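Presented below is the structure to which this report refers.
With one protein chain withheld, the remaining protein chains of the complex are depicted in position.
Think of it as A and B in the order they're written, each chain with its own count starting at 1.
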């Protein structure tokens, strides 16, 4: 593996269909380089959960390939399933529910050691170090998951992942359900761990403030497709896809000086069983034209590292491209 | 709440209603006399005293004697022992085998799952009496056989519940999380799913105890179960019937013992079910 060059995760034209009708993911391509922090934004039904599941080998792609260090995921799982699990870890959205309810934290955090047959003494020492590092009291080892607060449960889930010394962490809504006062603590911790262990993050969140603050590149999904991908700062400064623009404009902010003109979209994200013809967003797009109804736009590069799936991208019409 | 505190809370909830209290008292008496049978009996249950047959209740024979002059009270106590042994072994093996098969069914592919479900259906559509007749015709009656027959007929019961429970948990976040750290399916099933489905299954088992007691008594009554001279509530009733014109006492006390034990286990089972089922929590309303 030629580190640095080959993306650690490469998603290449991946589609996932359930039965004949539902296309949960449609031709999704995304490369994530080692050490990158990529944000994934989208509403329910956008396919972001399916993408994560496919990436983690919990579901299979109908077509296309997921590559890890250049090797197809299916091959990697056949050859070295446990090795893959050590390399790529995922934090599930509901941290409390993701901890086996009848086990004490001690057993939960030691379980990865048993599963991967890692040396116990070294592993236990590592757990104690991580416990301190994550700000968890040692007494929490004797607790059951339901005795933990939301923030603590998330730390335990992170600890369980870190025991395996992963290189990539996929985090599904890492701050969902957390109070703002705890949210900052968790994000600080995730950033510290990124610097310390040179982790690669894929962060799925509907919280645009979180995405904006901690990711370097953002991907916006709509109805199974990537509609826009850009460096985070550029994306938030000047969204090119009308959907991105609407999404960003609806983000409520406290500071009146930072409010955008709210673009309220009509209707809701259509069912993946009845995908609109042409551009999938045309039914709700304030700028839709005849061409959008017939012809599906390609995801095309706009320069400055931006890709957009739109016939009439906003930045271009505004003369910013 | 620790597991210990949870158990204590469950016990407290069982004892919070009259049904639970009565059931628990009966169970303690029945199980206690089954375990300590040699200590609580007044006579050897098999000792004959032909001269004293059909003696009514007296200081020497608390409940009187039967057609061969055996002490009815002592035979009832040993009958409880038989009933409890059959219930313990039959339900225990049905619970273990049924649960494992049910979990296996939930983990297999669609064809394997259907095959197992068909096996469950065939077994449960087969009346236990007919099965018992067929098996006894081949092997002859015995206590072990009664136990085995009851176990087989109850097994699908647990199998179906275990399968349904496992299906609901299969995509629970904590199961998904275990897959993500690389835990094998067997490990996930045994150390993560099983502890979470054990509760409902144990409740089910407790509700099945009275059923097993009556099946054993029924089979023994028609001569397909426990063989004389071993005392079972079923054989006691059977023996009593033959001499009904001489004395009604044996039939009445044996039937009463059977009825009270059944009632006790039913009340306890229902109280246990309510105690562990938050949906039946009456306090929230």
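The rule is short, and it goes like this: a contact is a pair of C-beta atoms (placed from the backbone, for glycine too) under 8 Å apart; a residue touches a chain by one contact, two chains touch by 3 or more.
FYI, contacts and distances are computed from a predicted model.
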| item | value |
| --- | --- |
| Chain excluded from display, named as in UniProt, from "Oligopeptide/dipeptide ABC transporter ATP-binding protein", "Fumarate reductase cytochrome B subunit", "SpoIIE family protein phosphatase" or "FtsX extracellular domain-containing protein" | "Oligopeptide/dipeptide ABC transporter ATP-binding protein" |
| Of A:24, A:52, A:193 or A:247, the residue in touch with the unshown chain | A:247 |
| Among A:15, A:49, A:140 or A:232, residue touching the chain not depicted | A:232 |
| Sole residue of A:34, A:206 or A:287 that reaches the chain not shown, by the stated touch rule | A:206 |
| Which residue of A:58, A:82 or A:182 touches the chain not shown here | A:182 |
| Those residues of subunit A which, in the complete complex, touch the missing chain | 43-44, 149-150, 179-185, 187-188, 191, 206, 208-210, 212-213, 232-233, 236, 246-247, 249-256, 258-259, 262, 264-265, 268-269, 284 |
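We adopt the following convention: only the chains that are shown with their structure count from here on.
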| item | value |
| --- | --- |
| Subunit A-subunit B separation of Cα centroids, rounded to whole Å | 52 |
| Touching residues (chain side subunit A, partner subunit B) in the complex | 56, 58, 81-82, 85-86, 89-90, 92-94, 97-103, 111-112, 115-116, 144, 146-147, 157, 160-161, 164 |
| Subunit B to subunit A touching residues, read off their complex | 1-3, 172-174, 176-184, 187, 191-192, 195-196 |
